[in-house]
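The structure under discussion appears below in the form of structure tokens.
As you look at this complex, bear in mind that one protein chain is not there, while each of the others sits in place.
And then chain A:
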Amino acid sequence: MDLDEAKEFKERCTQCAAVSWGLTDEGKYYCTSCHNVTERSKEVVNTGAIPNTKIQAINRGLKRKRKLEKGWDWYVCEGFQHILYQQAEALKTLGVGPELKNEVLHNFWKRYLQKSKQAYCKNPVYTSKRKAPVLEDNPSHSDWDSEPELLSDFSCPSFVESGAESQPDVHTQKPFPIIKASQSETASICSGSVDGVEYSLRKEKGIVKMTVPRTLAFCCLALLWQRETITLSDLLSTACQEGPCPHLGSEPANPRPPRSGIFVEEDHIPYINAFQHFPEEMKLYGRDKGIFAIESWPNYEDIYKKMIEIATFLDLPRFPDITEDCYLHPNMLCLKYLMEVNLPDEMHNLTCQVVKMTGIGEVDFLTFDPIAKMAKTAKYDVQAVAVIVVVLKLLFLLDDNLEWSLSNIAEKYNEKNKEDKPWFDFRKWYQVMKKSLDEKKQKWEETRAKYLWKSEKPLYHSSIDKSVVCKRREMVVNLQKQFSTLVDSTPTIGKKSPSSFQFNWTEEDPDRTCFHGHSLQGVLTKKGQSLTTKNSLYWLSTQKFCRSYCKHVTTYEESNFSLSYQFIINLFSFLLRIKTSFLHEEVSLIEKRLFKTKYSKTKKKSSRSRKVRKY
């Protein structure tokens, strides 16, 4: 099919005498003008993409097969180390301090290797056959520097180079070279890494095995330790749509200021296909595929669980305190999310009140302590958003009725008093938000549908299907080329620089009206010295919490709730890219703290509790 490749064949066609040859899939020449296929076939030089493996095998025998597997000896944990390294680098370019990589993450990782008995210990698990003798050769070394080839310098991917070049004798001196040889024989169907097969078979109790999603949990733990301005949902949306990552290896000229926002989703942190940035010599195939290939986006709940799991496994001490001036404190996050969803700044006052009353702003509540009896950390972002939902319920009740009548009042007031600070009109806000949300969602769905999952480096199970996989890859690339010529020539919007906000609000554009400066006067009344919400009713998102062993505290059946509530929950869960039920649960938990007394009473009382709150 490739005309360029056929150029060296210069004979005339026996049928039509033209000299215009193409290559068939079998590597034979065919005449492009009369489609006559010759018996002559091209001497295949490049090994990449010939479909017919049988022909290949006959042509080239075993020589090529060997070449294919050549590469450095590398361990699965080195692969993960490389991914972590890239992720840390990416975070650095996003403006996170260098200590995160050099100190925190580095230490966490060392600790992990030690705890999982892969390094920094006397008898590393399952590599012991190979490592133990080496260790004995160097008895002078302490535990911590006994594995220089594995972790000579974490902050640089040169660990691979040091493994293969500066320490070549470690491998050649090995007392069991036979193992290695036999391994490479069988490795053709096993794995590119030295221990890929063993690794995937390893099922020890009490050991947390490294996976690609767990790299994100590691990053998040390090961010939490550093009290960086990146929440889990920020991080995940950054990891979600990783493509070729541009940040690798090169330090950016101007490190950006610390920012939070949608990172992984916008290609800023390597996650999916992170392995394609491995050095050329680190060959991946066979079992490595199952270990490093990822076909799903990271999921908040899952990574959250993994964070706790890893922190407990690593036996980490109490994390640095989350105080009121930290970004992760609910007051700060509430402020951020209020701006993001275009709600009046005045609401911040109320969210602070709720935070105070529920006690979720306490240092002890917020600080992660893995050694504590019940290790759990606050879902900072989800919690902050849940507080906002509770405040909205306090103000507007969200029963599909009161919010609209309050809107009528605000609308009338605003019409009469055009000069004054406008009252917050829920209906108007809803209209603006609904439109923006729908647009954003649509765009999000479209980009998700267009997402390209497959790496440029195809992964295959064994050398036998390598050619098939490569051929397939090549086919897809060719077809993609063809269809991209049909797409509008205007380049698709390039990668956006990470921004802390997904929405943009301005006073000028009527579709993007900004409500930040609007006042809550219409919904609050003065009572003596303090302000009270005009609305004195409240309904609980969950009447009764689930006490069974199923682990979830409540369920969310959308249709049981008011449309306004559904909208609010949808809006916020889209913002954080989490499931609606997850947010609903968090709202219920906040309410449980806020209305502790009510909960003990509701067992007897009716469902709607009267609630007067003073501010």
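The rule is simple: contacts are C-beta pairs under 8 Å (C-beta built on N, C-alpha and C of every residue); 3 or more make two chains touch, one makes a residue touch a chain; residues count from 1.
We adopt the following convention: contacts and distances are computed from a predicted model.
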{"item": "Choices \"Ubiquitin carboxyl-terminal hydrolase\", \"Trafficking protein particle complex subunit 2\", \"TATA box-binding protein-associated factor RNA polymerase I subunit A\" or \"Protoheme IX farnesyltransferase, mitochondrial\" - which one is the UniProt name of the chain not shown", "value": "\"TATA box-binding protein-associated factor RNA polymerase I subunit A\""}
{"item": "Residue among A:F80, A:W297 or A:Y538 touching the omitted chain", "value": "A:W297"}
{"item": "Omitted-chain contact residue, chosen from A:R111, A:R202, A:R427 or A:R472", "value": "A:R472"}
{"item": "Interface residues of chain A (partner: the chain not displayed)", "value": "1, 25, 35, 51, 295-297, 445-446, 448-454, 458, 469, 472-473, 475-476, 478-480, 482-488"}
